[in-house]
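Have a look at this one.
Removed: one protein chain of the complex. Kept in place: all other protein chains.
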């Protein structure tokens, strides 16, 4: 891996997984223009939204939940090499 | 039984039963001066208190509970022929 | 929808199985009380539970009915022991079945809080310091009162 490059795992669940047809993939953040230390969840959403209209719609629904390394976070959470970032609708267990 | 006489069952539980050495007995209310329709729990307490100092003390403790026919009542509840009147300390089950 | 007063230990698994078989529902809450080995600073080796059978039955049946009306239960069961109980044995078991968890859990709590202050049972503890009747607790009366004031729901 090149110096300064950041690779993270993206996971999608429930209706999001279904709408986008993917459940898990690696994302290499050398594609992103910002310096790695400043890549936050909002930047990842923006990046993934460029994949198409259905991605843009799915990732910008108002009640989308983001979990970074298994913990729910706001969009200003900064992602680092090796992180796992998941997107999903509100949870409905129990 | 003579006309106008009223006989009720008295029950005592827990520390009261222990202090007074009785758990259940019949009480004939022809001994009471008031007309039968007006005999209330307070009158029964007064009557039983005449049985001695330990009765007076036991039946006049501030947290005494009285149950008439299996229902907690105040001292103004009127007793009738065949009723069951119980005296006991606050309940401590569960 | 029933009450049992018994001297033998409570078979929690059998009570649970019977409750959900007789009254299936989406939400089932239960509570089990066991004999403590202490009471305040005192150690306790045995408990004796005196009760007033006819009144206990009536009070607990009324309690199940009122919990049913208040929380829309589809099933409930109250089992209370009397007689001599060793430390760690079961004393009481309540179960409530409802369509939603809030109702089932609140019904369980209402039944326990009310039972403590309104059901005619009296505990006598035996321990290092001899035997003594257990005094009623202000905290129990306070918990009971919440249900009447509407503070608890």
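Points to keep in mind about this one:
Read from first to last, the chains carry the letters A, B and C; within each, the first residue is number 1.
The rule is simple: a contact is a pair of C-beta atoms (placed from the backbone, for glycine too) under 8 Å apart; a residue touches a chain by one contact, two chains touch by 3 or more.
On a predicted model such as this, the values are computed, not experimentally measured, just so you know.
Interchain touches from the omitted chain, evaluated on the whole complex, reach A, C.
Contact with the omitted chain, checked across C:1, C:27 or C:135, is made by C:27. Residue-wise, the contact with the chain that is not shown comes from C:112, picked out of C:59, C:112 or C:134. Chain C meets the missing chain through residues 12-13, 16-17, 20, 24-36, 88, 99, 101-102, 104-105, 108-109, 112, 143. Listed here are the chain A residues that touch the chain not shown: 11, 13-15, 17, 63, 67, 70-72, 86, 88-94.
Throughout what follows, only the chains that are shown with their structure count from here on.
Here the CA centre of chain A is 75 Å from the CA centre of chain B. Averaged C-alpha coordinates put the centre of chain B at 28 Å from the centre of chain C. Chain A and chain C have CA centres that are 50 Å apart. In chain A, there is no position where the chain touches two or more neighbouring chains simultaneously. Shared interface positions of chain C, defined as residues touching 2 or more other chains, are absent.
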